[in-house]
Structure formats: C-alpha cells, structure tokens
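Shown here is a partial selection of chains from the complex, left in place.
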Amino acid sequence: MGKGNRTLKEEKVFKDPVHRYIHVRDELIWELVGTKEFQRLRRVRQLGTTYLTFHGAEHTRFNHSLGVYEIMRRIIEGFEGRPHWDEKERLLCLCAALLHDIGHGPFSHSFEKVFHTDHETWTRKIIVGDTEVNQVLKRMGDHFPQQVADVIEKTYPNKLVVSMISSQIDADRMDYLQRDAFYTGVSYGHFDMERILRVMRPTEDQAVVKYTGMHAVEDYIMSRYQMYWQVYFHPVTRSAEVILSKILRRVRVLYDKGYSFKQEPAHFKGFFNESLTLEEYLRLDESVVLFYFQAWQDEEDAILKDLCQRFMNRRLFKYVEFDQNFVMNEWGELQELFRKAEIDPEYYLVIDFSSDLPYDFYRPGEEEERMPIHLLMPNGKLRELSRESDVVEAISGKKRTDHKLYFPVDLLETKGHEKEKQRIKEILLET
Amino acid sequence: MGKGNRTLKEEKVFKDPVHRYIHVRDELIWELVGTKEFQRLRRVRQLGTTYLTFHGAEHTRFNHSLGVYEIMRRIIEGFEGRPHWDEKERLLCLCAALLHDIGHGPFSHSFEKVFHTDHETWTRKIIVGDTEVNQVLKRMGDHFPQQVADVIEKTYPNKLVVSMISSQIDADRMDYLQRDAFYTGVSYGHFDMERILRVMRPTEDQAVVKYTGMHAVEDYIMSRYQMYWQVYFHPVTRSAEVILSKILRRVRVLYDKGYSFKQEPAHFKGFFNESLTLEEYLRLDESVVLFYFQAWQDEEDAILKDLCQRFMNRRLFKYVEFDQNFVMNEWGELQELFRKAEIDPEYYLVIDFSSDLPYDFYRPGEEEERMPIHLLMPNGKLRELSRESDVVEAISGKKRTDHKLYFPVDLLETKGHEKEKQRIKEILLET
C-alpha cells in the first residue's frame, strides 16, 4: 500500500442483481471493501426483522452499501465537466457513499431505542478511529477520514457533496428503494433512475433535477410513499421488532437485578454499563445476537425464554388498530386485566407507532430539516418540486401516522384467569 | 388443531420475488411453515459460502423451500384430472416439496465432508422424530410422516410422485436455478417454466414433457449447465469453503488433542463424539457457526485464529489451475517447501475439485442412478431427451472436471524463509 489512490490496472466488477454491475476503478475503493469493518456489514441485514414478513428480504447492508456507491459513481459520471462540479471531490463522494452505513449494528432500530445509542456515532468512530477503514482512508491524507465523516454527518462545507448522499433524492434512497423492492418482490419501488441520473445537475448548494425529469421524480416520490407503508412499516415486521426490543429490555432488567444467566450476555454488557468500546461494538453482529436468542430459549426466566422462543420461531404478537380515545377509556383497565391474568403488560401489551413524511419542502426551524428537491427550470431558475407537481404537492408535508397495539393472542387461550382473558378479548378483538 | 387437513377459509399468500406469489390453501401446509424446524431454515443460507462471491446471494433455504412447494403446487394443478394422476397424492407431494431440505444444516457441504454426516439422515429424523413437523404431519394419519420421508428418499412406491421432486427436471431444480440466478444477478438460470409446466404430463413412472416443450427443456438444461460453472463451482466460493472445512478440521484436531479453548466448541462436541442428538443438531445454524468463528479469531492457536480471521474478513486463498502431471512432479517438493517455510500444508495447500454431469441418461449400475428426462411424442410413445435434442445429446453423459489448488498467497510475502517462498511462487504462479 502506497500513498494516495491508484487507478486499478483492470476495472473490477461485482455482479449485482439490482444495478447489474458495480464498477470499481479506484484501488482505494477496492481496499475499503476489503476491510474487516466493511466485510462485517455482511452480517447485518438491511431491513432488520422485515425478513419475517417478506421472506425474500434477507439482504444485508453490505449489499446496499455497494449499491449506493455505484449510484454515486454514476451521478458523478454525469457531473463530469459541468459547472459547480469539482472533480477533486470525486473520491470523497465515493468513500462517503460506500461507508455511510458502516456504523450500523444488528437490528439497529431496536438497539438504538433500548440502549440509547445511535449508529451515526459509531460510523464516525469507525471512520476516524483505529480501524482498517481509517488506515486505508488516511492514504489520501491525514484529513481525509474526517472529511468523509463530515460528508456523512452533513457538516462538510460543500453542500452539493452532502446533498448527493443526504437529501430527499440521494444515492442512498435511490438504492434502497429499488433494492428493497427487488428483494421483497413487491411491485413498488421501481422508477426510472437512469432518467433521473441523466437529468441531474450540480448547482452550488445541491444536486437538482432538470424540469424534463419531473415525472420520473414524481414516480420516485410515489415509490417511496408506497414502500414506506407496504414494506417498511408493515405491522408484522413491527411485531417482530416489538418482541426484539422487549427481549433486549428484559435482558437488561435481569442483568441489573443480578439474575444468573445460563448464557451470560457477555457481548451486551458494554451497553448495560455504557462502556462499550469500538472493538466490542464491531463484534456485535446479527449472528451474535441470534446466538444469544437461541441460547436464551432455555433460560429459567419465563419472560425472556418466551420472548426468545417467539422471535426464533416467528410466533409473533397479534396487532389491532389503536386509536387515541382508547387510551383514555380502556387503557388502564386493560393493563389491570393483563396483570390479573398474569401476563406482564410491560412486555406483552405494547403500543407501537410509525409515521412518515413522504416528501417535505423546507420548513426552517424544524428538528430535522430536510432539504427539498429542486427542479432546474428551462429559464435556469430553481423551483421547489411541490410547486410544480400536483401529485407531490398533494402528499407533501402531510405526516401520516399509524398506531398499533401488539399482544400475544395465544396467551389469551391458555388455562387460568378465563374471565379476565375473556374481557381482554372483548376489548381488543371485538371493536 | 383437529385431525386431517382443512382448506383455509381464505387463501394465504407469501410475496415471492421469484414466483411473484406463493399460494397456500391447505391448513396443513400453513402449519408446517409455522413449525420451529421449518423456521430454522431462515438461518441456513441456500448457497453456503457463495455470498462471498456473489454478494446478492444471501437467501436461505426457507426461501427456496417455499419456492419448491409453489412449483409443486403448480405442477399438480396441471395434472388434475389427467390419467395416472391420483388426487390422493396431492398433499403428500406438497409436504415432500416443502420439507425436502428440512435436514440441511449450516454450510452443509463442508460439515458433511468433515464430520461424515449427511443432511438426508437428519431430514428423515426431523420428519419421523419427535418434532413439531412430525406432529403436524401426523394429523393426516400415523403413516403419513413416513410416507413423506419415503418420497424424499425416493423409496416411495409411486415413482411418478418421486420424480416430481427428484429427477433431472423436478420442482427442486426448477426452483433453485431460477432463484439462485435471481439472487446472484447472473443472466443464466432463466427458462420458460410456465411452458414446461403447461406441457408436463403424468405417466405411470414419472412426469414427462410433451414433445412441443422440448426447446424449453433444452433451455432449462443449458441453464443448469451454465449455473454450475458460473455460480455453483465458482472458484472463489470454493476458496471460502476450503477455509471453512479447514477450520472445522482444526477445531476437531485441537479438541482431540485436549487444547484449551477460550471459547469452547460446545455446539460441535456432538459431532466430535458422534453423539449428536436431533435437538442439538437443530440448534446448529449459521448464526451459531459464525458466532464461534468470530470468537475463535482470538484463540491462541495460530492456525485456527488465522483461518477464522480469513473467513470472517474474506481474506481468501488464491487459486491456480491444478493439472495431473503436477502431482507426479512437484507435489512432494511443494509440500516440503511449505513445511520448511512454516506454513502447514495440511491447512494451507489444498486441492479442490468439482465435477458436473449436466444431463445424464439412464446408465444402470452407476452409483447414483439418475432418472433421465422423457419426452412424450405425438404418437404417444416416450423418448429419452438426448435422442431428440442435438444440444442435450452433445453435453449428455460428459463429466466435466475442474481441479484447483488453493493457498494463501499473502503468507508468501511475509518475512522469513524467503528462499523457500520464492521457489513456491515460481512453482505455483509462473506456469
């Protein structure tokens, strides 16, 4: 390994079912793919528990990360030689695209919720810390790893570069919509990316799309909308996630209580003690988590044992719609009934909600500012998408929310406390 | 759960990226899918180490098993009401299709080679033993589980039924070719299955294909041929498999020697002692195996540690063509050189060979008799495929073999024993 980047003598390709081929011409990229931190992404599924709903969706973040890289490569190909595009940013963009998810752990969503961690922090640590990834990146200069981290964290000064990986129409989203549609087998998620890339143009602040590509962008926004409700927020997937979160919570509670595990939660202790090192974090992948869940099916603790069996054998919770009035009226009664029936409501009566904002224009001051999509009009001016598109206007800024209540319907059929269980069923199932 | 099978009130479907939808109308099938033994297939990849070559190929045997079931269902739909087809065999066929791979463990190929076990035995044990699968099957009668096992083992008296799951053009092969092509992204593996199913006909002994479908069958055979050499026998996949086998072998050797592991190979001991119970076997999935490999990266033993690091981080062995003459002349020298260079040839100099017989007509007396494909001619007679098809005739009965030599080229670049390493490189790389 020398200094800097070299062009590979012969271009290398990965066969990819979504983009057909992923092309690598830079030695730096090739070596990043070969690092152990990047290879670890093969052991973290892209869609968490979705495979329990859509059996085809078993693909990993490794898979997706290569796809984002490839889209970025194609965007840049189209930018070459155009105003506002600085060729010196090329490798930075490619690295950020490839590494944008490097910090994801197993079932990130649940882990982050339960352990108050977040994958962005780990992403930065992997990029700037003592890792193989960092070593490879450093060959481009001492500041290069930090720049890559800045792009991913959206603090990099060149906003055009940031927008290519983090905006409402970026390489990340364009890959995952298509990839997740491909693997789940749903018919949504398709849009004419080739056309979008053809009409994408660099501007000072962000990548924009020529007016003639508006319909392709509309189609992309609609794909996004459909994928959210049909795939990402699917209630069965969320049921599995609810169980997973409850397992993590139970383990922590038992650990804190000094419960004596048959299989000690060794890999989790760093989380419990808030002392997790980068090295420990990198060891935590989905095979490790599943190893523990498998083992804990034989624990003494009835709740941990039951939840793990449910997860491993896909005996999920049932769900019903949950409306707000409900909270006021029967929520207290329901919790009481669960307790009386000896089904701990803490673990077995769970409200989960999802909400989506399929497209948003700029609303300054909001918590999570999202860069809107701009069209490049024939007169050279920019115009925010929803002002031109009826369809996008119609759904823009409208948050759609969905509350569901999860519980194990099978436990209501077991012996004992029949009266309470009967009443629970009346409340939950007969409305 | 009552006795027998019931038709579901409303048909259930699984969204499948290959067959679009998988249709379930029988309660029995629905419940088999729900058993923990079947759900376990979600933790066993369909193509073993292939995901290290084709990153898209992360799909599991769960995925494939549903596909085989669906194809079987469609075959039967076309058989209904035709001579030789006994409607009473319907459910038996469907169960056999669904469960034909139920005995597969993690990375079957390597485990079977190293531990002299075979997945067929475990399949039978799961079907007739004390399992949830068995309990569900038994509702069709006490003999039903055994019948399902017989179909899978090809000993069932109705040879037509056997041929639908085990012949050169059966539901199993038709699914995996298409599915593996889909997930790897290669352009082979496509053939007109809809046409083949339309012209498939039951006869006394086997399912045959009407003459008018011959070209679709040719296309299927060619797909098979291409998939074998392009995907299944890909040298990079085999490199990963070589390392995996060597890990298993090393663990066993260390265990036999009384080596003191940091992470005891608890789940493997049944194999070492030839005392593995069904319950233990069912616990052994790919997440468990990867958990150990991950842990063993920190073992004292240099070989185990190195091999595990290679597997986890995809630092595979290089390969060169291996020809027979080689054995006679330089093989001894090479082993000697490896030993002198302190690279144990037992683990680091490995010959691997693959061979394929893309289509075979009946050759009695051979070890593995394979039922040939028969065409139903306009005159009502049967004719073996290769007698009608030039293309099939051309490749039929021709075994193609490929020998490769695997070794860690990086170890030849390290310090020490330069002279030997130089000579090794001359022998291996300069021919």
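Going in written order, the chains are labelled A and B, and every chain counts its residues from 1.
Throughout what follows, a residue touches a chain if its C-beta (ideal position, glycine included) is under 8 Å from a C-beta of that chain, and two chains touch if they have at least 3 such contacts.
Just so we're clear, the structure is a prediction, and the values are computed from it rather than from any experiment.
**Q** Given 2 shown copies, how many make up the whole thing?
**A** This structure file describes a complex of 4 copies of one sequence.
Going forward, only the chains that are shown with their structure count from here on.
**Q** What is the size of the turn, to the nearest 5°, that moves the C-alpha atoms of chain A onto the matching ones in chain B?
**A** Fitting chain A to chain B on C-alpha positions yields an angle of 180 degrees.
**Q** Using the touch definition up top, name the residues of chain B that touch chain A in the complex.
**A** It is residues 14-18, 20, 34-36, 39, 42-43, 51-52, 54-56, 58-60, 62-63, 66, 182-186, 283, 285-291, 294, 312-315 of chain B that touch chain A.
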